[in-house]
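Here it is: the structure, laid out below.
With one protein chain held back, the other chains of the complex are shown just where they sit.
Should a chain be cited, it is by its letter among A and B, assigned in written order, with residues numbered from 1 in that chain.
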Amino acid sequence: MNKKFNTVGKSVRKIDSLSLAKGNALFTDDFQLKDALHISILYSPHAHAEILSIDTTDALAIPGVIRIFHHENVPRVLHTTAGQGFPEPSAYDTAMFDKTMRFVGDRVAAVAAETKEAANAAVKAIKVEYRELPPLFDPETAMDKDAPQLHGEDAKMPIPVKYDASRNLAAEVEIKFGDLDKGFQEADFILEDTFHTQYAAHCAIEPHTSAAYLDERGRLVIITATQVPFHVRRIVSRVLDIPIRDIRVIKPRIGGGFGGKQEVFLEQLVGLSTWSTGRPSRIYLTRPEVFVSSRTRHPMRVTLKTGVKNDGEITALEMDALMNNGAYGSHALTVLSNGGSKVLPLFNKIKNIRFIGHTVYTNLPVGGAYRGYGASQTYFALNQHIDMVARKTGQDLISFVKKWHIKVGETSPVFQALGEGKEGVAQIIKSCGLDECLDKGAAAIGWYEKRGKRIKSAPGKVRGVGLSVSMQGSGIPKIDMGSASMKMNEDGSFNLYIGATDLGTGSDTILAQIAAETLDIPVENIIVLSSDTDLTPFDVGAYASSTTYISGAAVKKCAAKVREQILGVAAKMLNAKPDELKVNESVVTHAESGKSLTYADICTYAMYSNDQFQIQASASNIAPESPPPFIAQFAEVEVDLRTGKIRVLKFVSAVDCGQPINPALAEGQVEGAVVNGLSYALTEDYLFDSKGRMTNPRFWDFKIFTTKDLPEMETILVNSYEETGPYGAKSVGEIAINGPIPAIANAFFDATGVRLYETPYTPERVWKRLKEENRLEN
Amino acid sequence: MKTKLTVNNKPVSVQFSPTDRLLDVLRNNGFSEVKEGCRDGECGACVVLLNGKLVNSCQVLAASAMDATVTTVKGLEKDKAAPIQEAFVDAGAVQCGFCTPGMVLATYALLQENPAPDTRQIQQALDGNLCRCTGYVKIIEAVQLAAERTNSHE
Partner (left out) sequence: MEQLNWYYPEDLNEAARLVSDGDKAPHSGGTALIRKGFRKIKSIVDLSRLPMHDIEVQRDRIEIGAMCSYDDIIRAFRSVDPGHVLVQSLKNSASTPLRNRITAGGSVAAFPAWSDFVGPLLLLDAKVDLIGRETGTFPLSNYLNRRELRAGSIITRILTENFPHKGLHYRETRTHVDYPAFTITLTAAPADGVFKGLRVVVVGNKERFRRLTELEAALNGKTGSILDSLNIDDFFPVDFPDRKHGSGEYLGHVARIALMDMLKMIAGGQA
């Protein structure tokens, strides 16, 4: 596993970080657009209503108001905002403006005005008459016969999968292996529990924002905070009926995404405004708008039934998931599928399995892509059942996991059965460092010293430790495509053009490192340009933990082609054969003659001397498989048995992401995901009033962690070297968010003997659980 | 309304309406390094030094900052700011970087007062700056690194 690398495996400086730290780097709203129109949106105050009339007379009379868009003057083109590949596995159920309002926060109209103040004043001056419709808030009743129906017959899935708007069914998934009944009959005992996870927000610190202008040739240029510039171009083209050739999408620095900026919902609005007025336009959402009208993590109900033999063998497992997608079906099918496909293969020795899932519409905020993507929700259930099984059969949880988890050379039928909108792809695991993760993590948390000890740390306070294990994927196999092109400059530097989208993760740096490794040069010699649909080749964008593995392999292929050309020129210059040449730090040496050339010499020769040509190449990559990273995460908690308050004292994550290309950035992904996961577990929640209105759409009331809330944190990288990955790499972006919810629940049980079935673990909810189980102390 | 601010050591004449916030006035005058994350005083992306004090510029009415001296991340004393910025880079504390100007300013204000802060003091000083990318671990390390480097130079 200890491969020798020059740049890979080193924590080189993130290439954009100094300009960010100095405040020089530009984000979408930092671009000065002369005389730009400001767009403000009027939102539905009702969860479910029909617009009877819109009167914009007064609003248009406000000085500075240029245009007001609404369902009567904008063509109704049903599409999905999901920002996925084509055809999307999400329903075409969304119009830019519709006559029916489906949640508090749905879009009624948008005003384009000379100033933000005028736009906001006009929003208030629009008169709308609504006819309220009965709202649907409870996902459990969404498919009932008498439930209010949210979408009409024109809402359609663009791919052939089950979808039934008449039953509010946005997606359905079912897979089965073996004989479930037989499996449960063979069991000595059966566990059956229901778990609920809540709505949550991404909370990228930069709000959603887009800007647009017409270039000198009249093409539409959109600068936008997106994870998916090429999908933006395609979706805007379709919705606004503008040819793709007339649209350019630029992603500048973006202030965090976490899946939230995969959603394409502002770009068509600035595009519409600019295309129809000829004026630059911009929109910058307020924080309450981000909470309510952008996308969320889908809440899920997961019922898990597990049949177990007394020796711990799981003979049958049935997972039934009900996902609430809110008003529109963004990522309805794929998040649900991922809840099975990224989770069930982990314990691959279970022969009898059924996964059944439904995603339903409700008149609540819209779900979308969010780091973890369904797996975080279902791992909550699975990890608690694994903990229960180990306990009930008298085994140490770590030994139990080691015995039953998927290993190198093994597979799971789930890989093939469950994909993204179609069947998945069979694969055999080629790297798995989970055992080492378990051992190193256990040592770091002090597992064997603390487990089951119920240490009383103060009156009423007791401690416990818990474990969560999970896997994720590395891109979507046979679907996600990334590409790269490179050209060489006569000083021995290289331009690297990638469609891949750095949303703050450092993927520009990672991809530069991969190129630098291949060419044997310092990373400083790579000049990265990414995410501009006019200048860079296609890439699906930043989602599904794909960039390092899929786009990284494209970069590696591309750089290898460039290297070949370099050696070809050098061979000519040195009168040698390319395979007699060696490269070391930008110098090509011919051992036999002792002659050497620098990259600069070679490029200069190629450009100016003889048979001139530009040393350049491009390459694309799709992956035939999606090797999972693995993680073991440990929480130590202190529970106040009098109040229900849980304090996480220490959190350890040991992750196998293959060869980390840049260890500091890999750790940063884990640490960021963990802290996000901790507040997802403990404090983050959407509170709604009886009308379906979110009552806490601000950071003061949607509590994400600050510096002061951190537990002691430890992150351990376990290098398993994935042979199919670029320089051994697998993904690391999402996986670490899976652990906090189950690890804390399992630690809580270790401390108290009480199970938690519902997130977030707010003090009052936990207090009630302790009361139910007679575990409260005075 | 109008006033003359001193922003990053240069006089800047600004116009604004009576309820405008300092954040908007700064951004409208080209100081795009001051970021808007919440307009609610919690995220800290918009912090500046106002007459030397770290404040949320979204919580300051421009009309209350007549003739004020404002320092953004670009106007800090270079010899004191550079070690902080370099430490953030070296510690891997910059991911998306949207919070970073605010984090650097909060660190600067802290180190002015306390050149050798412990972890708790760092956590306290950065409590007004949200970051969703890093989990703060490397940010806290960056502040420690900046303090060490600054102290070893003096």
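The criterion applied here is as follows: contacts are C-beta pairs under 8 Å (C-beta built on N, C-alpha and C of every residue); 3 or more make two chains touch, one makes a residue touch a chain.
No experiment lies behind these values; they were computed from the predicted model shown.
Touching the chain that is not shown, out of B:Gly44, B:Pro83, B:Pro101 or B:Gly135: B:Gly44 (per the contact rule at the top).
Within the whole complex, the absent chain has one touching residue among B:Asn56, B:Gln85 or B:Thr150, and that is B:Asn56.
Of the options A:Tyr199, A:Tyr680 or A:Phe705, the residue whose C-beta touches the omitted chain is A:Phe705. For chain B, the residues touching the absent chain in the complete assembly are 1, 17-19, 21, 41-42, 44, 47, 53-56, 59-61, 63-64, 66, 106, 109, 124-128.
The set of chain A residues touching the chain not shown comprises 117, 460, 642-643, 679, 683, 687, 695-696, 700-701, 703-706, 708-709, 762-764, 767.
Note that in this section only the chains that are shown with their structure count from here on.
Separating the CA-averaged centres of chain A and chain B is a span of 29 Å. Residue ranges of chain B in contact with chain A, taken from their complex: 17, 27, 30, 32-33, 35-40, 42-43, 45, 72-74, 84-86, 88-92, 94-101, 104, 122-124, 126-127, 129-140. If you check the complex, the residues on chain A that touch chain B are 11, 13-14, 16-18, 20-27, 29-30, 32, 117, 202-207, 253-258, 284, 286-287, 503-506, 664-665, 667-668, 670-676, 698-700, 704-708, 710, 713, 715.
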